[in-house]
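Starting off with a structure, shown below.
Shown here: the complex without one of its protein chains, the others still in place.
Here the chain labels run A, B and C in written order, and each chain numbers its own residues starting at 1.
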């Protein structure tokens, strides 16, 4: 089959950290958010999960609910203990008659202890209750310390805040075609020394087995000194490009995947930031070109970057390229 | 026009992250504080603003006012809630007669809860008020955690603390001229492995369109091992320099912009720090040279760096350079 | 002796930071956890120990016990002081009759002060007791600050979370043999730009003295762009390899040690992480090869990495390699 012969002269690489054996790998390799499409097994979950990092990367709303849940759960736990060891040792309260009122008094006393607010209107008396309250306030302080660390960690976690175009385009470029994707930072951060790296993964048949082949894609510009506006990554599909030898149909058959890694220095964080993403063949638009996404302000004093236009493109006629392959 | 011909042999670069199309870019490219002169649009403000980083970079006084405002606002909010749900559930207070006095009691109780000081002279009673107080003290702890993170972030944010001379000078240098600017660290920090990079932006006419051209400017010394005293960046205007081909008048017409990036290792932070700035043609002083800004202490035992002399220069006669262009 | 002659043409290195004099060095050089097998002496322990880092690297359970112990100790200390300076100045309590009850009241008051919960049911009165409580609450706040820092430090300490195969294998490879070891990340973290470096240490006789010789071992692949699945480090034992010239017996006699250093960028921490380990000749399995440790999920949509199979290998017949040396 032609695909196989064409590929022979191309140099594939084996330093991607993924294996070449397609038959035991499942689905796409990298998820759109840049994580590997992989599950780990064989050691207990608490050893293979990093609780801290899970909480760090959790969405804002989910994190809020988690905090509220934790607070309620710990207070319920201690309220039960105070209730069981004798709520009468919590002196000073309203002294409600019902069990529910007594339990709630224990619950609120617990919350006052955990947060160290300690009004003292209700206060512990006796050895046992005092001991429990003493432990609870220590736990409160430790939870607080953990919260402080988590919240600081969430805020200060270096991120590139890059927005990628949802589509990859096959656009006319010079005398041929190029694969293009576009990106921009969507926050008020400054990236400098920005490097891009694109790896193509193809699942091809070789000696009756399906193997995964990886190819680095050369970029017209793979490093820029500063990312102020948007940046369009351009891979010119020349004869040296692996894509030159595939038709649109073949690209689909090989379940093409384009993995993108961006590395930059962010002076918000004074740190290196990295963001990865991945496109599959389903996201390729054949025969289109990106339209500008920035314009001059009306008063002429600054430039406006329109982030909602990140994927703004128009279809172009690619008929003059008689060759049916994706490239040339 | 001569400008265009002269420029032909110079190599301009397109890896600056700014676009070449002057007609849609507005004003200067980089602000004096090093940020890009750019606004983003098309996604909601809370997604394109990093609240954390805005608070991190806010001036000290403004940050203090923000904290005071936040504290008052949250307390007012909870005071309203306590007031509406029945201030009589806050037992123990002075029991002022007027609504205002009652509201203030709720306000102060709120502040005692939020800061977890919880004197308890005024304390909540009843399910509803206890629940609100319980939530408020949690919020207090979380706000406190955020404050701790913010304040630590503000202190520990790696910065180069570089002071740049407000002017760029065109000074006599060797047999010709040089573009010079001066910098020094103004805090008690030590920078090592300091690298400087200067990019020149010119807005020139090309085929009836104004395009922005970027040129890297070669420096006599672009890297020093340690920045103890001041450092003068010197770009010798030789025939290879883009500035060689422009007269003073033309520099103004092309709205010249000089973008400076300094990168160094700071052993205060044990981190890479970066600082950027930008000069426009209005800041160029033609025919001047910097005067020394350090001297020996009277007792001869240390050196004194006089930071107020960062821009200290004297005018020099440049008449012997008959050529009217900026360069030789 | 043959060993010595063979070695002559190999280039050993002296930049490992370990000395060449085997007779004064003891035991293995690097421990399995990557620390140097070394004790320091000659300066007081508090100067040569980093308390912070010891607490940072302490196991979770041990750290919890340490916190509990510290809390109890500080409270006991202050309880003694309150008791000695007159427990009657702690007004409001249950006023237990026995010394023990009085002491415990002081103890619980101390814990309420240290955690700043301060119910106020028991409160200090008089100059001396007030002063002590005032100092204790300051100490409480400082301990709290230290705890927050420690807990944040423990969470956010950049680590590679690498799992190494407990054994090194001598496997068939190409026309000869190779030394192989395997690794994988066991948490949900992503390593990129992963570099491996292996150094071989041999204790050999030279002019009647035993000296330690260090050799870098060439790897088939010493850098990968991303570590998604497992990575097998392969050192092909060619004629250029120091191992080529040793028999199994000689390897034991030279007390071979294989030191492994992995350096990578972790985008959890946006930081460089490093992990080291070391194998001795006792961990070498002669004639075996690793078996796959990942498979496709049943639904075909992701890959499963089985961490308990990190050391999964089968013995292979190495008889065709007639040469008795470790290498081909």
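One rule holds for everything that comes next: contacts are C-beta pairs under 8 Å (C-beta built on N, C-alpha and C of every residue); 3 or more make two chains touch, one makes a residue touch a chain.
Nothing here was measured: the structure is a model prediction, and the numbers come from that model.
Asker: Using the definition of touch stated at the top, determine which of C:53, C:223 or C:312 touches the missing chain.
Answerer: With C:53, C:223 or C:312 as choices, the missing chain is touched by C:53.
Asker: Give the residue, chosen from C:91, C:291 or C:315, that touches the chain omitted from the document.
Answerer: Checking each option in C:91, C:291 or C:315, the one touching the absent chain turns out to be C:91.
Asker: Which of B:156, B:210, B:247 or B:283 sits in contact with the chain that's absent?
Answerer: If we include the chain that is not displayed, B:156 is the one touching it.
Asker: Over the whole complex, note the residues of chain C touching the chain we left out.
Answerer: Output for chain C: 14-19, 21, 23-27, 29, 34-43, 47-50, 52-54, 56, 91-92, 112-113, 116-120, 123-127, 130-131, 133-134, 137-138, 140-142, 144-146, 148-150, 152-153, 157-159, 197, 199, 261, 269, 271-274, 276.
Asker: Extract the touching residues of chain B with respect to the undisplayed chain.
Answerer: 67-68, 71, 75, 94, 104, 108, 111-112, 115-122, 144, 147-148, 150-152, 155-156, 161, 186-192, 194, 221, 223-229, 231, 265, 267-268, 270-271, 292, 294-297, 299-309
Asker: Just the residue numbers, please: which parts of chain A touch the chain that's not shown?
Answerer: 116, 118-120, 148
Going forward, only the chains that are shown with their structure count from here on.
Asker: At the place where copies chain A and chain C touch, is the share of residue numbers found on both sides over half (same) or under half (different)?
Answerer: Under half shared, hence different.
Asker: Nearest chain to the global Cα centroid?
Answerer: A
Asker: Roughly how many whole angstrom separate the Cα centroids of chain A and chain C?
Answerer: Computed value for the inter-centroid distance: 28 Å.
Asker: Can you check how far apart chain B and chain C are, centre to centre, with Cα atoms defining each centre and the answer in Å?
Answerer: Result: the chain centres lie 40 Å from each other.
Asker: Residue numbers in chain B touching 2 or more other chains?
Answerer: 116, 118-120, 148
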